[in-house]
Structures are given as C-alpha cells and as structure tokens.
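The complex appears here minus one protein chain, its other protein chains still in place.
For chain A:
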Amino acid sequence: MTEERFDAIVVGAGMSGNAAAYTMASRGLKVLQLERGEYPGSKNVQGAILYANMLETIIPDFRDDAPLERHLVEQRFWVTDDTSHTGMHYRSDDFNEPAPNRYTIIRAQFDKWFSRKVRAAGAIVLCETTVTELALDAAGKVIGVHTDRAGGVIHADVVVLAEGVNGLLGTRARFRKVPKPEAVALAVKEMHFLPEEVINERFGLTGDQGCVIEAAGTISRGMAGLGFLYTNKESISLGIGCLVSHFAATLESPYALLDAFKNHPSIRPLLAGSEIKEYAAHLIPEGGFKAIPQLFGDGWVVVGDAAQLNNAVHREGSNLAMTSGRIAGEAIAAIKSRKHPMTSDNLSLYKAMLDKSFVLKDLRKYKDMPALLHTNSHNFFTTYPQLMSQAAQNFVRVDGTPKIEKERATTAALIKARSRWGLVSDAVRLALAWR
C-alpha cells in the first residue's frame, strides 16, 4: 500500500470528499480516499436536505438508486415566542414534478450510497483510517499523508482536504486556523420515529411528499440560532443550532435548548408519541465569505465545510460542499491531463473555477450578514419575534378595542422596544447586508 503512489488522496468521505473522489476517479485518476469512520457516513451529521441540481451535475441518474426520504412540497418559516408562532407557509404542487428539486435524506445511508458510486468509479476507499498528519517535503509542498495504520507516508501528487468543519490536518499544517467560536454554530439533533401514515396525516402529505419547518425567535434565547424540523419517510429530524460564542456567553445547555424547542406548543403535537433513536451534535460553519481560508497551496486544496463553504442565510451547506468537491476534482483532472505539476500556481485553477460558480458568488453576496445577525442577536432573535407575536395577536384577537387603538399600541410597542432610530437603522443594515 505505502509503496503505491496516487494521483490524489482525498481525506474524508462526506459530501465534498465523495464528490471530489468520484469526479477524479471517473476521469481516470488513481484516487485513494481515507475515512476515519467504520463506514462512510458514520461520522457525518446533517439536517438533512439534499438539493437535487448539485448532485445531478455529478451523478445525473442519482434518483434511480439513491436513498432519498421525501421530496419537499412545503416550506414553513416560523417566528416564535414562548407560546406562539407567526409563520409563512409556502406549498406548491409545482414541486410534485417528475424530477423533484429538493429531498430530505438520512446522511449515514446517503453517504454509504455515494461511497458505493465512488468505488464503482474506480477509487480505493479505506475506512477506519484516521489521517494523523500531512507529509510535507523540505520546501513545504504536501507530498502525502501519515495515517494511524502501520506504515510510512502514503504518497500522492495532491491531497484534497475534505475533512469537515473540525478538520485537524489543515490547521496543524497552518494552512488555516481553528474556526473561531463566533464563526461556527453548534447544532444538536434528534431522530424521532413515527409511522409513515402518522407523519402524512400530521403534515397533510401523501406518498413521499415532505414538509420542512424552520423556526427562529425566542427558542434560541437571544442567541443567533435556528430550529428545524424535517420530515423523513418514517422519522422526523428535529434540531436547533446556535453560535458557539453565544452558547459560551449565555451558558445555555444545547440539550436543554433542544428539549425546550421540542416542548414548544407549536412543535410538541407534531412529535407526540414518537420514539427517539439517535442524538447527534455537529458544528456548522457560519462565518460566511470573510471566514473562508486559503483554498489551495503546493500539493493541496481544501473543500466543503473545512473551507467554511456554507451559506447560512439559505441554510445550504452540502450543496456547496458537493460543488466545491466536484470543482476541485475537475481542476485537478485538468492539471493532470496537461501533465502539469500540482503546484500552488496550477491549483489556483480550483479557486478561479469556484469564483465563477454560485458557491463564491452567493457567499460574497451575504458577506456582511454574519456580522449583522451575530452582533444584534438579541434584537433579531428575541425582541422582534416577541413584537411580531404581539402584533399578530393584537390583529387577530377581537375584544371590542377599536382597531385604531390596536394599531397605535402595536406601533408604540415597536418604538418602545427599539426606538425610531433603532428600527430604521436595523432595517437599513439588514437591507445593505442582504443586497
């Protein structure tokens, strides 16, 4: 094994690693993929929603055999206070299309499937193998990896770091820094099992239609955070995530937060009678464009969560991961086909290709959003949600109060909470960050 030399080594078998390994192997490169889990997916955690287009670009016929749970026909956005939710629901029959746009998935199962495709494309996949260190030559070029298996350096022309948000190799080699507490969210999640018919009935679904709820408000107790409920075939993924820096500052416990979310009067009836079969935790890159590290160097590229490629505003992570992995694979294959060396100069092709894709265009668009939401979290996640609930209740409850007085009360509550200047300033900053 150690005597062999590979065109590329991919570290990690998550979305970005599988996309990179598949892309390179299917272009004839000699690829070794290393995964520390017992099987691909055993260390991976996601909500999880799969965006069809990004996978379709890599595996056009994935719908034939990929383990997909439900295709999404309805999205609910909720703003919560302690007893209510004010929501917008979008449901459309257009999503019942022959090739649906979005699916819920269960990552451990999906990643096993993706890995079978990677193997079928010709890559060697080695599980239960933790890469402990990158091997560098005297000039600082990456020439391979050390693992916790017996043997020396495994050599390759290029190493693709698809090691996830908490990847150690890139940080130990000082290619990038450990993520800062204000640039990552800690999400905790439970899998609640219920019979398929019960889920269909509770959410008004038939067949393999699915529904998503995303909720922000007092459920995050003033922290920048989001709760989610995704319907799978026979289970519901329920989770909540907030910035690590806010957890540390408020000393809220993540599992207590999850339990409070579970017991919210709007959520509790949806889960009634369910059996919990797993509890998971994971970090999510939230720093956006400004947190993206150096993406390539002599003999290496970094992809996916390890490169902080996550669009927090649209809650898109795995599709940026898949796309960056694919693009890295295409860039490496192009350099290889020209018989050029895997130098930093040549690998800058990866960054150039990524710049032209939606990945960096989207992240650049929202570059100011993390700072806005993370530093004004109490206003955006507690004050405004409470005001919104009061306003909605004022509007809905009929009690003989003249409507003009109700409107004045709603306006007065807004001004009292944030002042005229505060309201205008929040609106302007939000608009600028969104632009």
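Operating definition for what follows: contacts are C-beta pairs under 8 Å (C-beta built on N, C-alpha and C of every residue); 3 or more make two chains touch, one makes a residue touch a chain; residues count from 1.
The rule is short, and it goes like this: contacts and distances are computed from a predicted model.
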Expected UniProt protein name for the omitted chain (select from "Allophanate hydrolase subunit 2", "Ferredoxin-like protein", "Protocatechuate 4,5-dioxygenase alpha chain" or "Aspartate carbamoyltransferase") would be "Ferredoxin-like protein"
Which one touches the absent chain: A:Val153, A:Ala280 or A:Ala371? A:Ala280
Identified contact with the non-displayed chain, of A:His71, A:Arg107 or A:Arg221: A:Arg107
Which of these, A:Lys43, A:His85 or A:Arg102, touches the one chain of the complex that we don't see? A:Lys43
From the list A:Glu214, A:Glu252 or A:Asp362, pick the residue that touches the absent chain. A:Glu252
With the full complex in mind, choose from A:Asn166, A:Ser344 or A:Ser357 the residue touching the hidden chain. A:Asn166
Tell me, which residues in chain A touch the chain that this view leaves out? 36-38, 41-46, 48, 106-109, 111, 127-130, 147-149, 165-166, 168, 178-181, 184, 186, 188, 190-191, 235, 244, 247-248, 251-256, 259, 262-263, 268, 272, 276-283
